[in-house]
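Then we have subunit A:
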Amino acid sequence: MKNLLYKELALVVHPMFYLVPLTGALLLIPQWPYFVAMMYFFFITVPNVFQTARTANDIGFTVMLPVRKRDVVKARLYNVVFLEQVQIAVAAPFAARNNALYPEGNFLLDAGIAFFGLTFAMYGLFNLVFLPMFYKTAYKLGVPIIAAICACVLFAGAAETIALIVPGAAAVLDGIGPQALARQLPVLAAGIALFVLLSWLAYRVSARRFERVDL
Partner candidate 1 sequence: MNIVISGASDKPIYQQLFDQISSQIIKGELPKGYCLPPIRTVAKELRISVITVKKAWEELERAGFIETMVGRGCFVAPLKPAELADKRDSLAADKLKKDIEYYKSLGLSLEELLELVKRYYSEE
Partner candidate 2 sequence: MQLLSVQNLCKNYDKFRLKDVSFSLDAGYIMGFIGPNGAGKTTTLKAMMGLVKKDGGRVFVMGRDFDEHEMDLKQHIGFSLGGVDYYAKIPLRRITSVVRRFYASWDDEAYRRYIRRFELDEDKRPTELSGGMRVKYALALALSHNARLLLLAEPTSGLDPVARDDLLELFQELIEDGERSILFSTHITSDLEKCADYITYIENGRIVESRARDELLAAYRVVKGTPEQYSAVSPRLISAKKHAFGFTGLMRTEDVRPEDGLAAEAPALEDIMIYHARKENGNEEPAV
């Protein structure tokens, strides 16, 4: 795993994309749909990383290495997951600052603990939709990325809507402060669990599809 991730970070990810997580600063905007801040990851980083890899013939390079064909997929999954974690890790302090600045809360979901649980779930969903679609050809990028973004926007929209209209939902998804912590921690845990599960599933399906691609 170490070597595969090293390969990705040394060759595929241009250092500039480590700046993208700074979009987490958008969490400082009052009264705003905070999911959007987390979406820059797949608006900017993912298309660019995959585009770079394709232009550089990363697959041609990786299959020369003493790895299995499915490790091409595994390496990229590690990369995507790593960048997702960075995006979340950078956003977290901004969220804390947000909570301190606006104790009155947000008209949409607050940047609280549950919000990050939902973000994990959203990233898991993104991985599940995008990677298997992409590794069907390991070449065509446009449709998979659009489909995955649509799925994530729908997911975020649904989460916001549920919090607004379903009675009781706001209690576990929305709100900040110490009393929200206890209610929201399970959401975070569930989000992380879902992220792990969906990403693993994404890898399994992608790897199987990629095995059938003749290089």
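What we mean here is this: contacts are C-beta pairs under 8 Å (C-beta built on N, C-alpha and C of every residue); 3 or more make two chains touch, one makes a residue touch a chain; residues count from 1.
Criterion applied: all candidates are chains of the complex that A comes from, given by their letters.
Predicted model, so just to flag it, every value in this text is computed and none were measured.
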Candidate number, among 1 or 2, whose chain touches subunit A in this complex: 2
In the complex formed with candidate 2, which residues of subunit A make contact? 3, 6-7, 10-11, 56-58, 60-61, 63-69, 211-212, 214-215
